[in-house]
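Of the protein chains in this complex, all but one are displayed in their positions.
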Amino acid sequence: MNAHPFFLGHVWLIPLFPLLTAAAMLFIGRRLNNSAVNALCCGSVFASFIFSVGAFLQLIALPSEERLVTSVLFEWIPALPFHMLNGRLANFVADFGFQIDPLSCVMILIVTGVGFLIHVYSTGYMAHEGGYYRFFGYLNLFMFSMLILVLANNLVMLFVGWEGVGTCSYLLIGFYFHRKSASDAGKKAFIVNRIGDAGFLLGIFLTSALLGTIRFAEIGPALAAGHFAMGDPLLTAIALLFFVGATGKSAQIPLYVWLPDAMEGPTPVSALIHAATMVTAGVYMVTRTNAIYQLAPKAMALVALVGAVTALFAASIGVVQTDIKKVLAYSTVSQLGYMFLACGVGAFTAGIFHLMTHAFFKGLLFLAAGSVIHALSGEQDMRKMGALSKKIPVTYWTMLIATLAIAGIFPFAGFLSKDLILGKAYEKDALLWAIGYFTAGMTAFYMFRLIFMTFHGTSRVDHDVEHHIHESPKSMLIPLLILAGLSIAGGWLSWPEIFGGNSRFVRFLEPVIATTQLARPEPTHGPGSPHGEIYLMLLSEGLVVLGICFAWYLYIKRTELPGKIAKSLGGFYRLVYHKYYVDQLYDALFVNRAKDLGLALGVFDTTVINGVGVNGAGWLTRFISSLSMWWDTWIVDGSIRLGSRIVWLFSYPVRLIQDGLVQSYMLLIVVGLIGFLGYYFYLGHHAVR
Amino acid sequence: MAALNSILFFFLSALAVVSAILMVTRRNIVHGAVYLITTLLATAGIFLLLQAEFLFVVQVILYVGGIMVLFVFVIMLVNLDVSLLRFQFNGQRFVAGVLALALSAQVFLAIWMGRNSLHLPEPAASIAAKNTEAVGDALFQRFMLPFEIASILLLVAMIGAVVMAKRRV
Partner (left out) sequence: MNATIPTDYYLWLSLALFTIGVIGVLTRRNVIIILMVFSRMWGSVDGQVFAIFVITDAAAEAAVGLGIILAFFRNRETLLADEMDMLKW
């Protein structure tokens, strides 16, 4: 591969466009009016989308085996030699490099496409908010980070994007930073993510030490060359560490707690980051490194289990939530669980397929919810909604389409992707399938509960809000419509063979999935026989319809029942309503302990470091200086004064003699005379003798 | 005759000593001056006994007649009343007395030890008869230089005294 075709060779432009406009917002955003901001920020994302489409088209022009294009911009971390675990010498190199293959192509199309629609939506939704340019600047910065993440050709650069989206998530969740709850939610998101990131980093280091490389393209050959056995403990360790990072970023148990709180951010943010793109980074990462996972079946089993349990757990909480966005948040956690379930059972392509359809319908759900909130002047509590279907019809119909998709009604997008996952799960483990199956029923139930409570029944809207109910502007409605279309048709990209399709999407992604001689080749068809697959489909459709009817019964027909059921379930209801008190548990175990540590260190700082160290050093200095002063005064000065005092001792008496009186001088003369005569006597005495 | 010598000598000696003591101890200055005169006269008498007539005359004329008159003039010029009331002897009197007596004792001892070896030469008869001439001879021949110096001294003293005593204008 020498000269790349234009779009493939200029892949680096795709993240660059939003980066440039983000920088523009940073430097001159303040002085721009809304239209200018719109033109720049939406324009750059659109440009990235065009380039993504171009790259995709040029990629499929290549034969299937050659669909891996790398372009390195520059060597970021130069080669640092080190010793691998097996003693061989290797180089730690991190390029600033991009990799286009089917997987990253799918991701950039989703990110730029859905991202662009959400940008357009935001121009309407945020039109009257303060900090308009700041919002779009952050949004574009996020686009840049996410694109870096999905286009990276090595683990370290992926991590750069990973951290970048985490930062932008923090910035955007806490966009209304005047609200303490918002800034707290931003901090929570970032800190919880950080825990996952620690695991991820350890995984990267271990990968480097074990395999000698961190480039995705080289991991496969390295694994083969290393002759690793299936279930190798180190590989399992790497897989688990990566998964820790994934649970943080993609909100699985136990690090999901930040996602519901993240609803404090503006609704477009929830749509883009916490539904369509950022939270899917974990799924992407696991799929990227599937070669490692496939050699660690225990890790994959754990991934599947955690995914399934999370799906069920989150769905159960979603059933009793009253805030429209919170329902959608728990729904996201639940659907992400499905994606991990898929990866865990080896159906990586199914997981990515569901990622794509989820981006469409979840994004649509959030945007439509935003439209509802906008219509109701900020109301988010479903208990204060109702009978809106006629008043905001476009919003209603698009949201209904999305709900049908998420519930899994044939032939909407969600059905095909979810069904693919359930099929693969059934092949692996009946229990996993059962959990997923039951959860699908719950999903249908609580999503239609949302629809019925929001749009149907009697209006429970506040009186003063009721007068202002209006449909959203076109800038918000058009993205809704486009996403609705995708929610209907998105699944058709991988029309299953049993219905006469050719599973094109799944086949497209196949080269990305590693096939080692030890791993079973991933089947792209359903369980055993075509008949088995149809049975499963009918089973799940049946449960879904049952769920919808149950929801209709409780929320349209006999609306007094939910209250009664809640009362009769008493404690259990309260447990679920309070999200199983997980936040409180974490607070007691970790958060408050960390705060205590901080306080203790603070006390240590004041008393020991300040008291002993600083004040002590001060005291010591003063003490030493007082010693010096003593020495100086008494020894140094003293010796000088001693000299002068000795002189004085001799001179003082002499001075006293001089009193100015003549008579005392004469007395001294007499004394002298006596002395003289005495001397002569003495001499005479001795001379005689 | 010898007995008369001795009597005169002891009388004059006693007079000289007593007058000296009195002079030193009187409160009134004028009294002191009078006693000085008497002691000087007594000393002059002793000179005469020693057949130094010139010296006798000089002593009387110069000392008593000149110097004492000077003294008396000055005494009159300064105010006496105040000092009459005060104590006459100064602070160092005890130490001074002791030391003076010590000095005296030393000289006493010297004289005592050599008392038997002291002899005044017998003056020749001719010299004894012409004392004044002999003195004059000695002064102008052997002691010429000291004589001249003495005269300069007197000149200087005279000028000095005038300068000292003159009232500044």
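Going in written order, the chains are labelled A and B, and every chain counts its residues from 1.
Here is the rule we use: a residue touches a chain if its C-beta (ideal position, glycine included) is under 8 Å from a C-beta of that chain, and two chains touch if they have at least 3 such contacts.
Note that the structure is a prediction, hence the values are computed from the model and not measured.
The chain that is not displayed touches the following shown chains in the complete assembly: A, B. Checked against the full complex, the one of A:E75, A:E129 or A:D659 touching the unshown chain is A:D659.
Listed for chain B, the residues touching the missing chain in the whole complex are 1-2, 5-6, 9, 13, 16-17, 20-21, 23-24, 26, 29, 32-33, 36, 39-40, 43, 46-47, 50-52, 54-55, 58-59, 62-63, 66-67, 70-71, 74-75, 77-79, 83, 86-93, 96-97, 99-101, 103-104, 107-108, 111, 115, 118-120, 122, 135, 138-139, 143, 146, 150, 153-154, 156-158, 160-165, 167.
Residues of chain A in touch with the missing chain: 658-663, 665-667, 670.
Everything that follows uses one rule, which is that only the chains that are shown with their structure count from here on.
Centre-to-centre, using mean CA coordinates, chain A is 129 Å away from chain B.
Within the complex formed with chain B, the residues of chain A that make contact are 663-664, 667, 670-671, 673-674, 677-678, 681. The touching residues of chain B, counted against chain A in their complex, run 90, 92, 95-96, 99-100, 102-103, 106-107, 109-110.
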